[in-house]
Structures are given as structure tokens and as C-alpha cells.
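Left out: one protein chain. Kept in place: all the others.
Up next is chain A:
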Amino acid sequence: MSAQEEQIKYLTEATKKVKEHAFYMKRAIDANDLDTTLSLAADMLRELKTSLLTPRNYYELYMSVLDSLRHVEDFFASLNAAGTPVVEIYEKVQHCANVVPRLYLLIAVGGVYIKSGEAPAKDILKDLIEMVKCVQYPTRGLFLRNYLSQTSRDKLPDTGSEYEGVGGNVKDAYEFVLQNFSEMNRLWVRLQHMGGDKSTRKKREKERQDLKILVGTNLVRLSQLEGVDTDCYRDVILPEILKNVVECKDTISQGYLMDCVIQVFPDEFHLATLETFLTTCTKLKEKVNIRTILQSMMNRLSLFGEGEGRIPPDLDAFRLFNDCITKILEERSNLDLAEILRLQTSLMQFALKCYPGRLDYVNYCLGMCASVLSATKSESLDETSVAEVEELLSIPLSSLALQVLDLQQYSELLTYLPYENRRQVATILVRSTLFSGGSLDSVEKLEKLFKAITPLIKDDEKESSGAPEKDEADEAALAEFKEEQTLVARLVHMMKSPDTDVQFKILSMTRKHFGQGGVKRIGHTLPPLVFAGLKLAHKVKKRELDAVKVQNKLKALKEKQEKIEQERKERQAKKAADPEYEPPGPLEDIVMPDESAIPKPPATSCRKVFQFLHEIVTAMAVSYPDLSLKLFLQSAVAADNCKFKAIAYEFMSQAFILYEDELTDSKAQLRALVLMVGTLLSCSNFEKDDYDALITKTTQYAAKLLKKPDQCRMVTLCSHLFFVGSAEDANHYHDPKRVLECLQRALKIADGCMASSAHVHLFVEILNHYLYYFELHNPLIADKYLTGLIALINEHIDSMDHGEQRTEVEGMYRNTLRHIARKKEEEETKDKFKSIVV
């Protein structure tokens, strides 16, 4: 029979006996027969004498005995109610021959005894606690005492309880519980040493874990005593508990009870006794996991600190914890590196939560780790320690974000991590920075940031490359890379110095860093820098204009001042010549503004910002021609906006060069051309010759597109280039003849598209353009062209195949004719439109 089967057999037999005895016992109770009841109860309780059962099974048996013992308790109470003094039953029970049954029965009667008030509670409790001492077998003793604890739970002479007064006071209550606790802990520890060799040690440990709750319950009872206040806890309760903890010299007991103390007593008690508690921690056995104990205390206090309560300012909790940790590190040699790091991490976490302003605390913890790491001899860290350092460096980010860079030790610690882990930390750092929303407004701040996030900015010289190689890259790695670069790109928009000169320095420095990122990175990181630069250009321009305005004002003031000075001299001369001379009135006093109050022109000129942009986009051009072309066009509009004609022209021509040299795909060409036309139309300050050159070139590109319909549409679009602004605008450019030529050329190309039957669609589009220029009063776009084109469309539209294409054309055509009809009716336009024949 296996040990387990044996256990089941013992338990079944014992339980069966208990049930039998209980059955007859209940009949005796019904017959109101005290003597028989006591004798049968004793028989039942005798089963608890066994030492064959494991604690878990003993517990099963105990529970079923207790179930029936309740009836006996009730029976005693009913006898008492009917007039039998409890003391009589108490005496009678003493005669029970066996120790275990006698003690259980005594406790049962004891409970009724206290309730009856026939004797003071404290006397009965003292009597019982003395008597139970004679059971020294661990399991039996623990359960017996648990029964005592349970029965006495609501009968202690605690402050405010009905038993207080004659029954005693809170001192009697806690002394009783403490004594029981102390004895139970001793029994529990002794269980470990109940014979057996090393092989049974594990089994014993397991059994003890099953029983720990019995010991811990006593601490719960203590925490429930109303009369125990902070002083009492500090002066009596905790020292007594800790004395037991230390003196028992047992690893399991120490670990469990320290944790129990943290969990069951209120925060205020812990705050009042933190030092005592932590001193005890340093005295525990080597194998006790002090980190988890400290961690759970720190968690408890930081939850309190985060909630409504605050850690009192006179309690230097950080120092106390730190002293404790320092002492442990000094005295214990069995702690490995990862465990030391974990200890420091939890202390740092505590500091972050409870002392949000104390960056020095965080720095201190990081420093401790750095010195521990520098003391380790091995070249590279083990995997667990790497994970711990990564964790250590990631934790402060959520609350401190960029502030970590002000911590000297932070960057120092980063160097201990391998490239991959540094990259992870860097990603979190950038995320937190973005989330915190603070602005990156100084070069120094950025230098530090870039140093910390180097793994995102460029490849590692020694190790693996951060950017996945195209052919071997799996999709996930590529997506991750993209995500990281997007984060870096977003950082650019946080670079916001109110001083344009500082901002330029920031962007220049960023450009240097990003420039080292390699082809794959710059496609993500440089474009945002270009846009930040363009934004800056507008700001610098405004500053320059403002400075000129101020200088002009100053000049005018100075001239006025000189004039007045001269007048003064003349008056003095007159007065000298003629003492009777009376000046016509007082002279105005010109107060020149204070030098320092005069806004200075920017040190970095707007022109220089555009040079900077030109350089960046040029650097990207070979790898990203399509994108660079668009960036050149954006820059051209911005330069034109800042009235730099030559620079705008340079940007335009760079875009044209890219178009010619790099754009071979016909779709890309079409898209680029559309943007080039739009860009040219948005610029209004080109020299006429420059503009002529640009638009002539653009129109040539349009005519050279591969597909005929594309050619047709682009030539039509190019017509706009020859008719810019209204005649009243100073910068208008009207070349009505070239407009007409464009449209006529487009019509010709459309005519050639007959095979694809796209021609009708194109005709209607061109008709709309005629109409557009007709309304804009282009003198060469005459009604006859419109009339002719309408006739042409009418002629062709009927021959179109029915289908989606035709429906579309018909819709557009109908809308166009409706528009003409509307214009024929409107007062202002009816004269102009009346000659168009529909």
C-alpha cells in the first residue's frame, strides 16, 4: 500500500469512528444525559490523538470532529441556561482520563463559562492557556490551540467588549493571544525537526507550509483588538512578535511571519515602527528572502503614500530602507548580481512613488547599481542581470521621461547594456518623452538625448546593425524598425526653442546626428527636419522684417533728436545775442529706447536656413528622388513666400533636375508634374525670365508624357501657368495666346485618343477649361470656340458605347451645359454668355 493510500485508509477509518460516536453522543444530548455525553464526546475526541495522519488529513478529521463538538457546546450552554452552574460541568470534565479529549472539552466548557459571567474571563483564559501546554506534539498541539483561539475569539476582554472590566482588560487579551502565538510558533518550528533524514526535509517543509495559517491567525487576532493602539503596538506587540521571529531561527517561520506582519497591521502602525521592523530584517536567517519582505513593505507604504495618506516628513523612510539594504549587502555573501539589482530597483521604485521630487534618490539607486556592476569582473553580464538592468532603466521613464538624462548615473548604467537592450530602453525613453509633451529647447538637452538613444539613431559599430538588411529582413523586424524611426521622426516636432538662433543650432545638430543613420533611416528622419526648417525659415523672416522696422523707427527718432539739438543750440545763440529773446515754447525731449530693449536681428539669417534645407534635401536626393522632388517644391513655395526669388528658382530647378534624371516611371512623372504646376502657380515673386524658363520647361515635360490622355490632361493643366492672377494684381502674368495654344494643342491630342474612346471625356474636360478662361476674361478665349466645341461634343457623344464611361461623360457634360445655362440667366454674366450656342 502506498503512503497515500495508507493515509486515505487511516482518515476514512478515523472519520467513520468519529461519526459513530457523534451519532450516539447526539442521542445522549437529546436525552439530556450529561455523563454519557461527556464519555461519548471523549471517545470521539480520542481520534484526534492519532499521529498517523499528515497535517492536511489531520485537518480534515479535526473539522469533522469540530462539527459535532458544536452540539456539545450548545448542550453545555442549554444546561447552564436551565440552571446548572458551569463550574459544575467544568469540574466534571476535569475527570476525563485522556489529555487531548479533556482539553478540548475544557475549552468547550470554558467558552460557555466565560459567557455565563460566573468567573472573570481573564482567569478562565489563563487557566486554559496553562492547561493546553501539556500537549507538545506539534500537529496535535497546533490544532488544539487553534480551537482555543477560535473559541476565545469573541470572548476576549478587549477594550469595549462586554468582558472588559471584571473580566480583565486589553492587556489580558493581547497577552493571551501573544502567548498562544508564541507557543504555536514554537510547535510549528519543532515540526521541522521531528526526526527523519534529509530526504524527509522537503516533505516536512511542505507540511509546515500547509499549517502556517494556524500560526498567522494569531497575528490577525492581534490586529483585530480594538484596545491595541499605535503606542501599544510599538511598545509591546511588535517587539514581542519580532522577538519570537528572531529567536526561533527558522527560515520558513521568519519569512512567513514578517510578511504576515506587513499584511495584517495597518499602515500607521508600520510607519511608527519602520526602523524596528527593518532592523529585524537584517537579523534574519541567510536563506530568508529579504528582498520580497522589503518589497512588500515598500509597496504597502507607497500605496499609502500614493493614496490619501502621506509618509510623515520626519520619517526618513528612504534612508531607513537604504540602511537596511546596505547592511544586508555587507553581511550577506549569497546574493547574486541579479538579486542585488532587484533590491536596488525596488528601492528606486519606492523613491519614485513616495518621493516624486527627489531625483537624487533615484540617482543614488542607479549609482549603487553602477558601482556594483563596475565591481563585477566578468566582461559581459548574464542574461538575468541584463534583464534587471533594462528593467531598472525603464522604470523611471514613465514618470521622469527626459529628466532621466539629468541623472548622471543613468547614462553610465546604459553603457552596461548590450546594443539590443539599449535599443529597447531607448524606444521607451523616446515614447515617454513624446508622451510627456515637454519641449526639447536646448542643444545640451538634445545632445544628451541623442547619446542615450544612439541605437535608434545609428548602427552599432561592433555588433549587429539596427536597420534590417533588405534581403534577410523579416516583416516583423522591418515593421519594428519603421515604428522606431517614426518615433524618432516625431521627436523633431518637440524641438521648439522660442529663439530662432537656438532653434537653428538644434536643427543643425540634429541633422548631423541623423546624417549618421544611413540610407534606411534618413528617409524617415530627414523629412520632418526639412519641415521643421521650413517653419523656422518663416519665423526668421518675420524676425528680420521686425528688426528692419525697429531700425527704421530708431533712425527716424535719431534724426528728430538731432534736429531738436540743433534748434536748442540756435536758441542758446539767440539768447546770448539778445537777452530779451523769448523762445516760442519748450523743446521736446526725445528719449531713446534702452539698447537692451531693442530687439536684435537674428544671428542666423533666413537665407542661411534655406541653405541648410537645400543641403539636407540634396543629401537625400539620390536615395529618395521622388520624396526629395516634393521637398524641393515645398521649399520653393516657402522661399517665394519669404521673397527669395533666386533661392526659390534654385529649389525649382533642383526639382526639375530630379525630374529629368531620376523619375522614369510614367505614373511618378505624372504625379510630379501635377505638383510642379501647382507649385509654380503658388509662387508669385519669380523674375519674369526665370518664370518663363520654368513654365516653358514644364509644358515641354507635359507634352512628352508617355500616354496620350496624360499628355492631353497635363497640357490642359499647363495652360494655367500662362494665366496667373487677375489683371488688377501687381504680380499677374497673362499670356492669353499661350493659353489658347495649350488648349488647342490639348484638343488635338484628344482627337488622337479616338481609338480608346477617351476623346469625348477629354473634350468635355477641355470645354470646361475654355469655360474657365472665358469666365476669367481671357480675351482670346472667344464664344466661338465654346460653341464649336459644344457642337463637336454633341456630334461624338451619341456614338459612344453605352456604359459607365458614357454615363460619366454625360453627367459631366450635362453639368457643364447647366452651368452655361445658369450663366446665361445671371444678371452680371448674361450678356457675355448669350452668344454661346448650346
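Everything below uses one rule, namely that a contact is a pair of C-beta atoms (placed from the backbone, for glycine too) under 8 Å apart; a residue touches a chain by one contact, two chains touch by 3 or more; residues count from 1.
What we mean here is this: contacts and distances are computed from a predicted model.
Peer 1: One chain isn't displayed here; going by UniProt, is it "RNA polymerase II transcription factor B subunit 3", "Vacuolar protein sorting-associated protein 29", "Coatomer subunit gamma" or "creatine kinase"?
Peer 2: UniProt protein name of the non-displayed chain: "Vacuolar protein sorting-associated protein 29".
Peer 1: Just one of A:270, A:630, A:738 or A:759 touches the chain that is missing; which is it?
Peer 2: Answering carefully, the residue with contact to the hidden chain is A:630.
Peer 1: Of the residues A:674, A:758, A:782 or A:797, I need the one that contacts the missing chain.
Peer 2: Touching the chain that is not displayed is residue A:674.
Peer 1: For the chain left off this view, which of A:99, A:335, A:434 or A:758 is in contact with it?
Peer 2: The one listed residue touching the chain not shown is A:434.
Peer 1: Suppose we count only contacts with the excluded chain; which residues of chain A make the list?
Peer 2: Considering the whole complex, chain A reaches the absent chain at 434, 486, 489-494, 524, 527-528, 531, 534-535, 630, 634-635, 637-638, 641, 667, 671, 674-675, 677-678, 681-682, 717, 720, 724, 764-765, 768-769, 771-772, 775-776, 808, 811-812, 814-816, 819, 822.
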